[in-house]
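Missing here: one protein chain of the complex. Every other protein chain is in place.
All chains are identified by letter, namely A, B and C, in their written order; residue positions are counted from 1 within each chain.
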Amino acid sequence: MLVVMSSYATEEEIAQVVTAIEREGYVARVIKGGERTAIGILQNRGSVDPAPFLLLPGVKETIPVSKPYKLVSRELELTDTIVQVGDVRIGGENFVIIAGPCAVESETQALTIARTVKDQGACIFRGGAYKPRTSPYSFQGLGEEGLKILAKVREETGLSVVTEALDHEQCDLVEEYTDIIQIGARNMQNFSLLNRAGKARKPILLKRGMSATIQEWLMAAEYIMAKGNSNVILCERGVRTFADHSRNTLDLSAIPVVKQESHLPIIVDPSHACGRRDQVIPMSRASTAAGAHGLMVEVHNEPAKALSDGQQALFPAQFTEMINEILPILTEEQRTKLLQGRRS
Amino acid sequence: MLVVMSSYATEEEIAQVVTAIEREGYVARVIKGGERTAIGILQNRGSVDPAPFLLLPGVKETIPVSKPYKLVSRELELTDTIVQVGDVRIGGENFVIIAGPCAVESETQALTIARTVKDQGACIFRGGAYKPRTSPYSFQGLGEEGLKILAKVREETGLSVVTEALDHEQCDLVEEYTDIIQIGARNMQNFSLLNRAGKARKPILLKRGMSATIQEWLMAAEYIMAKGNSNVILCERGVRTFADHSRNTLDLSAIPVVKQESHLPIIVDPSHACGRRDQVIPMSRASTAAGAHGLMVEVHNEPAKALSDGQQALFPAQFTEMINEILPILTEEQRTKLLQGRRS
Amino acid sequence: MLVVMSSYATEEEIAQVVTAIEREGYVARVIKGGERTAIGILQNRGSVDPAPFLLLPGVKETIPVSKPYKLVSRELELTDTIVQVGDVRIGGENFVIIAGPCAVESETQALTIARTVKDQGACIFRGGAYKPRTSPYSFQGLGEEGLKILAKVREETGLSVVTEALDHEQCDLVEEYTDIIQIGARNMQNFSLLNRAGKARKPILLKRGMSATIQEWLMAAEYIMAKGNSNVILCERGVRTFADHSRNTLDLSAIPVVKQESHLPIIVDPSHACGRRDQVIPMSRASTAAGAHGLMVEVHNEPAKALSDGQQALFPAQFTEMINEILPILTEEQRTKLLQGRRS
Partner (left out) sequence: MLVVMSSYATEEEIAQVVTAIEREGYVARVIKGGERTAIGILQNRGSVDPAPFLLLPGVKETIPVSKPYKLVSRELELTDTIVQVGDVRIGGENFVIIAGPCAVESETQALTIARTVKDQGACIFRGGAYKPRTSPYSFQGLGEEGLKILAKVREETGLSVVTEALDHEQCDLVEEYTDIIQIGARNMQNFSLLNRAGKARKPILLKRGMSATIQEWLMAAEYIMAKGNSNVILCERGVRTFADHSRNTLDLSAIPVVKQESHLPIIVDPSHACGRRDQVIPMSRASTAAGAHGLMVEVHNEPAKALSDGQQALFPAQFTEMINEILPILTEEQRTKLLQGRRS
């Protein structure tokens, strides 16, 4: 339940409501909006009786939040969350391009690709240092060496960087070296890692699990927010179905649904969804048109030699084509900003 | 296998190849392209030895067609099929809007909606006369009376009309009264009906089955084409998955894959895919951006009173909004044509 | 809604209730049980007010039937339906083995296999005369010739026979020549064919659609029953999922659910579910243990030469093994009966 305070409510009145909530054995969470303050009642089992709270001074109304998620809920926070990463803003009216190779393979490779994608308008660089691989015998990433290369890429190009962490220990390092910590699809319900992410001082990019409902995905984000980290970026990357013409089935209706249910930004990773280069550009256009706040795509200078997932990486020229094809779909303002980034 | 004739090949030489194919116990199908003629070898089990055909006069080359579909295959027909319905062209560089209620309920209802959607740029009217309903106790459509109303709509508005046929008998009537015969998702592998559709003198709109792979879907189209009807329009309408936030999961990567594999036009029905009004507009934008040749959407003047599937029908104002939102995604030419239709 | 008559109710009182129901614009369906008669109210939209019926003489109570299915519902008919085919009883405490090739290929082939499976305890012979094939170029079955062979098999062996009909016309012939008419998975929601099946004088074997929920499946059976044919046998044959180690995923929990929801018999076809010979025996055991009323399996004397689906057909020796392995899972009575059939 949400206790909404009058716009004239004093800090003292707010504190009184918090005390009253805690007295009932619940957890109170104060959410200060632009105009008014609301107080979420958390950790209640079953429904909460609003009566005692409605009588307190400064309380305007109470809103039952029937959905199991609260902090991620649009009902709790009407305005879009904007995740700020350096001077890049993710969410709201902004559109962001994240690009880079599946895995960081060497400093030369990373820097070459980073400069290429920056020239075309990308403002965040992606690249795996720790790779979740189905086989224990596959290339598992360069580890900390990869993180150092990512830090070098940021230094040299000014791009922010994002990479995945697979456990607590990696999370410590990723938090230190990079700007956004990615939690992959396979770890979407790794609740221990979600709790750790909730304590991170960096934004979290949370991919949707391979067979997660939207509710489960939002609940995973709720884990992160409940621990205190409000900077969560959701990333749709396709779900597993019987269809065999693409690696996963990109579920674009997730975009309007997430935007309606939550205030968090949602981007799309068409590369992992499709798994095949030739579907990436049309699906990038479709994701943009469906209302995504951005795209995360794989680009490699030599896909044929990529140590991981080469068949889905765009060639630099295809990346340029992709950007050109999404330009008409963007808003005037998004387009201007993207083109500015391109020139700079 | 495909026997490709030289561009100088005579009719006699073509006939000779046909005879040679038939002599081997296969079926030959002559496909006249713009520049050259090709002859498909059908009903072979296992691979065909190209040697005897390569020796015949006028033969340029033979192309093994490894895919199980032949007539629908891009390998057999490089140029996009354009299905002509009245003065509406479906496929290639054209973009078509098909709109109307789920079910035809009355002449007034049909005419009201038809005029509304025509004013906004739709050029084909949809409306069910025979409804495939999960329950035998649900409204099953007006039947032939509904077909008569559809004919009246065409007469009054000039719009072409499309409606579904569930069996041979209905197919006879639908063929008589309307311009396009729809085969629904539940009948995608009703092979008897597909064979009947292959003999129809009207184009077929073939919806993808709820759990059909793209190959199965193209094979269903192959049934129709193998019986002689080349005017097949494919329609993606979502597939069944575990996801519960939309009625079906719209599989938009089907669009680039179908366009690569086949020369047939492919449109999208976001209404049945989503099942909820508020997802239809974003998914219409996404479908357009993914490269669909058109959209088929449900519009009702009073969705709350609709006898069937009211919760997914757009209100007239929402339909206008949908059209406005896809305009920037269309090509210059598509946009001009759509706006012309709107004004006229 | 269901109007339940007192066990002393006269025929006249029953007739009065029927009249009262029809006067309200509904359809009444009299269901005579062992002890008492109930009258189903069909074709009502929305809920029916029980008050006027409760006042009629002979009426004991009214039961609201919240599920969309009525005639197939356990609530309407407490005792298991037994479908009688010759002297074979399907449903209740009985266990039936249906076996034979995927497709009837010749009289010799059919008779050879029929004698083999009969010797092992099968009491119904299966074999396709009309084959629903993904490709129009694949073997489509022998047609009426196949039906004549099936009739011959029955004559020679005494086995009842079942085969699939794909449309009305075939249904007429299948009804004439065989004992059970099969409606295949791809036609589970071919409502026109279901209506035709409802008028047939032979029992219907209704396979579950590839992505049908149990409710949709029961509603398909409801179509058949609503037209007057109460002899419906349900057949689980696997559903389509992401899993790639079997052709379909056999959904055995459907068995307890169907048995709870409906009075109709339910059997399992492990051959089509698995698609691979080596999974058929374990899944036959599992289906039996889950409570199925019988099995339908494919057996071929020369699977390698089968014109259709050979890789899933059991060799005769494997069929014997299968029977031996399910024997301990059967009830004493089922086992005795099966062994008797074997010896005879």
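What we mean here is this: a residue touches a chain if its C-beta (ideal position, glycine included) is under 8 Å from a C-beta of that chain, and two chains touch if they have at least 3 such contacts.
Predicted, not measured: the structure shown is a model, and the values here were computed from it.
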Omitted-chain contact residue, chosen from A:M219, A:V280, A:A306 or A:I329: A:M219
Full-complex contact with the absent chain, from C:M1, C:M283 or C:A313: C:M283
Given C:T241, C:S262, C:Q312 or C:Q334, the one touching the chain that is not displayed: C:T241
Omitted-chain contact residue, chosen from C:L250, C:L264 or C:M322: C:L250
Chain C residues touching the omitted chain (full complex): 211, 213-214, 239, 241-246, 249-257, 260, 273-274, 278-279, 282-283, 285-291, 328-329
Interface with the unshown chain - residue positions in chain A: 42-44, 68-69, 132-137, 166-170, 186-187, 189-193, 210-211, 215-216, 219, 222-223, 226-227, 240
Where the missing chain touches chain B, by residue: 240-242
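Note that only the chains that are shown with their structure count from here on.
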Chain occupying the middle, per Cα centroid: B
Far-end chain from chain C, centres as C-alpha averages: A
Centroid spacing, where centroids are CA-atom means, of chain B and chain C in whole angstrom: 34
Centroid spacing, where centroids are CA-atom means, of chain A and chain C in whole angstrom: 50
Of all residues in chain A, the ones touching two or more other chains: 241-242
